[in-house]
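With one protein chain withheld, the remaining protein chains of the complex are depicted in position.
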């Protein structure tokens, strides 16, 4: 089978690096083009990138010459565009990619709340992909990758929502430095310290999960109806967002075993049957130890695609559930989910379902 | 005026060090005895202690010889005992100190919930001190210093409780390493990491604040009636506990300006009039900046006795209040509050009020 | 081929964990016994160990029951003992293992300077293994793994010594926390800090490299004759020792290209021909970038068995060489080299050469 040719836009950033790493040895895709900002254009990828991932730079992209987004827009011989651009820049470029007929898998935050653009976290809401049929953004199609915190959170909210209903969610996050990009957080700001706010993050966490847990209707996605109260902070951790979650269930009387069963149940069977290469065998790993999950020890679970849940506690009324969830913000929270989305698209498209 | 002679029990630990630092140049107190564990007994304080505070070891204690708790119990020429012992050890020693007629200011967690033992955070519940009159633990008197997280939290809950009533509190803490003592958290556990649990902490945070916000009745302190849902975590920060707090107020319709006014109002006037040396001029410092409070920048506020509050947010119903509070866990959360308690005791006692 | 049965002594520590990880899926070895200290005896390995390695605990050791060293000494059905014990304990246990006829690969520092006990870093001094023939420590044989810093250093000193001669070495190390064991360095000591001394380390670094670069003579190993001036410090890095090295060569007039050539040349061909599974293809990786090596980015090179060298500089006289070398202290500096030694022993033994 021929592989689909893909472009990665913003390939030198951390999310871009992970896209490159995941796509360069992928059975469905091959990396055709990499774009970068002004000062890197014309350089080889290996020269321009400040590669920070633990794995080595893939050999087959080392010598790719970086091009500008503008140059890419003039090229035709590729199918997918994976974008990891700042959102203002993304809004312009993505519009043109759609006009050019590309399939865009976008990590940027523009348009995430558009009811006709699926915001996909495949194990949670793979069925939202069918809203693509209503999309009229040009010849192409666009799917958004959720905000990192929301992607990790919704993997756990989905089984709870389906099994018990949700009235309210209170979440305090302790987010990794990599979420701000390579140069995002100066070391002088964060050593022996933490930052009590992440600009613009809470608005996303308030809204994106409700869209992901919503239903696809005539007008597109209609969000689920409950309230989320997020507080988002930055801590001195390289990779792995930790979230302290309290869920007020729709009704009381739930038992802890019912919660565990719900989290283990394969609400994601619909995508498991598709054998998508990047899908983890266990999207949620339940940890029984009191001192887990921990970012450094658990972020790699399921190659970064699983989230780890620990400290499950229900109050005596069986209505207030608390837990800690941890996931890799660059993999599950960005590039990994982007690749999984593309795998879902390819598979359903080849079956003629979208 | 003659100073009161004091003993510090457990003087080589971090809280012990801070007690020593605060008491050794104090206008009411002079350090008479320091106790330590087995392997330090007989050594000079400056030899045995692994001094970690930013200030230098006070000259006048450097050459004090460390004694055992047992030796101390045989001595008579001191008035106050400040304890920073493990709670099982404390329970035994404190009982004997009381039999010996000492005034015990205890940082240990035993007996904190006893309705006849005041759990004092003076700006919050100075009036609880009068429950001492009912104490019959021997000739002495004992007052407990609250758990660090609870001490910091209640400074902010008190004005809210008084002004608006509280239905429910959800709090996620990001606690400093110093809270676990000098050897508490190995560096291999915490660099590029965080720990999602602090053994035994959540139970304290669930209960102590309600006692502190309670009322002194015939049977002793009766706790306030609301629910606290804590999640306590450890982060790579040396000093300063950060708490992400959500308070569901008793009624809606509150405005943010009313909240600010309540926090600025001197609900602590009753102790301000006493001119206690360790009392900060502003127990709560309200920060308007989006990125404050931060542990490294704000833990020193009010010489560690003030807490800093930021990110005040009310939802549209005026009923759900969120904020971040930060305080120095060793000062406001332990030794500083202990010294403030002793100052309150001395002052009221000299006036004949207790 | 039947695998050799091995015991790991001190299996719950960091070096022990790495031994277990490397040996449990090894084509020559199978893990038969694991020993631990008092409070872990009788527990399953997975219950007792505080597993910190990035790889998961191997399935086939999870359920091994931990035994005491004493119990192990009463057992016979194993061939190799890999020890990672404190050196005073090791001295006693290793003597008995030798009396029992075991092959002991020891990571402990006792006896390292004994001229009849090879101190092996196989790429450096594989030939020293033949001194085993003179060993009379019982029916068994014992080989010592060098101190971590010395193991990393000698990989680079060896080609320099062979090509140009060495007059003097000045080395300042910046050593990882893992070198002190799981509980070795409290976080309160090292965050926003470094420690200017590592107890007992400098004496090892002064002497071990000279033994390793020495020659096997009638009386055993005779050390090389030059001076080493070490300063060893601890920095807030989890894994990977960095060493800033200055070598005064025996003669001037050397060029940087000659140094590079010497470092690339296979002075280790003698062991390469043996195809030892743990031997890295490149023991030294030369980095041309000005900002490499870095512990977090380079410690994994060659699965932790390669050292990375950067910042090679020669002064104008061609006599004073400076560089930075970095290696994984747990792999190349301990367990990895231990396993490589055992592979060398097995291979030469099966050929009848020792």
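Letters A, B and C mark the chains in the order given here, with residues in each chain numbered from 1 onward.
Quick note on the criterion: a contact is a pair of C-beta atoms (placed from the backbone, for glycine too) under 8 Å apart; a residue touches a chain by one contact, two chains touch by 3 or more.
What you see is a predicted model, and the numbers here were worked out from it, not measured in a lab.
Q: Out of C:249, C:324 or C:342, which touches the unshown chain?
A: Going through C:249, C:324 or C:342 one by one, C:324 is the residue touching the chain not shown.
Q: If the hidden chain were put back, which of A:27, A:133 or A:183 would touch it?
A: Only one listed residue reaches the unshown chain, and that is A:183.
Q: Going by the contact rule already stated, which one of B:223, B:300 or B:318 would touch the omitted chain in the full complex?
A: B:300
Q: Since one chain has been left out of the picture, which residues of chain C touch it in the full complex?
A: Where chain C meets the chain not shown: residues 170, 172, 174, 192-197, 199, 227, 229, 231, 233, 235-238, 242, 244, 246, 290-297, 310-311, 315, 320, 322, 324, 326.
Q: Considering the entire assembly, which residues of chain A contact the chain that has been omitted?
A: Interface with the chain not displayed, on the chain A side: 14, 52, 177-178, 182-192, 236, 238.
Q: Given the full complex, what residues of chain B touch the hidden partner chain?
A: Touch set of chain B with respect to the missing chain: 52, 54, 191-192, 297, 300.
The rule is short, and it goes like this: only the chains that are shown with their structure count from here on.
Q: If you average the Cα atoms of each chain, whose average lands nearest the overall Cα average?
A: A
Q: Taking each chain's centre as its mean C-alpha position, how far apart are chain A and chain C in Å?
A: Averaging C-alpha atoms per chain gives centres 41 Å apart.
Q: Could you put a whole-Å number on the gap between the CA centroids of chain B and chain C?
A: Between these chains, centre-to-centre, one finds 48 Å.
Q: What are the residue numbers in chain A that touch two or more other chains?
A: Those would be 192, 297.
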